[in-house]
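This part shows subunit A:
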Amino acid sequence: MAEPKIISFLCNWCSYRGADTAGLARLQYPPNVKIIRVPCSGRVSPELVLRTFREGADGVLVLGCHIGDCHYSTGNHRTAKRLPILIKLLEYTGIEPQRLRVDWVSAAEGQRFATIIREFTETIRALPPFTEAMQWTRD
Partner candidate 1 sequence: MDARLTALRQAMTQILPDVAGVIGLKCGPAGSNAPHLFQKERPEELADLALWPKYPVPDTLRLLQKAHPEAKLAIICRGCEERGLVEMAKHTQVNLDNVTMIGLACTPEEATFCRCARPYTVQAQITVGERTAGVPDPVTDDFAAKGQEEKLAFWKEQFLHCIKCYGCRNICPQCFCNVCTLEDEKWVSTGWLPMPLPPMYHLVRAMHMTAKCVACRECEETCPAGIPMAIHYRLIARDVQEMFDYETGASLAEKPPQLLVLAEGEFERTGLPH
Partner candidate 2 sequence: MLEYRNVLTICPFCGVGCGLNLQVLDGKVVGVLPAKMHAVSQGGLCVKGWNAHAFIYHQDRLTQPLVRRHGKLVETSWDEALALVANRLSEIKAQFGADSITFLSSAKATNEENYLFQKLARAVIGTNNIDHCARL
């Protein structure tokens, strides 16, 4: 079975630095995750996540600052308002809701970053490739 393809949106100020911290500490985690740096997790719109799936991602991970620690003060409030609804919408469409994960990682939490990557990769590995279910079938 093909390796899962995971795209992760990391906010510049917390989770991306957290990834750096994991790297500096030479922590091991699976290589399936490709990172896209965004200014804030609140920038990650539902359209962006859906398009990421459309382009072939099996899983999408959005990591932001902890609530209260956002560099833009309330940017991650946008994340917390929009993305939970998208997770629900995936469920209502018959797409596994665990394909989209939202979590919070600070710049110092290298270990936590590695753990989340490991966990999420295994979650997605257990699921079929996203494009497999996205085929038109006619009887």
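Criterion applied: all candidates are chains of the complex that A comes from, given by their letters.
For the reader, a short list of remarks on this structure follows.
Assume contacts are C-beta pairs under 8 Å (C-beta built on N, C-alpha and C of every residue); 3 or more make two chains touch, one makes a residue touch a chain; residues count from 1.
Keep in mind that this is a model prediction, so the values were computed, not measured.
Per the touch definition at the top, the candidate among 1 or 2 touching subunit A in this complex is 1. By the touch criterion stated above, subunit A contacts candidate 1 in their complex at residues 46-47, 50-51, 53-54, 67, 74, 77-78, 80-89, 91-96, 102-104, 133-138.
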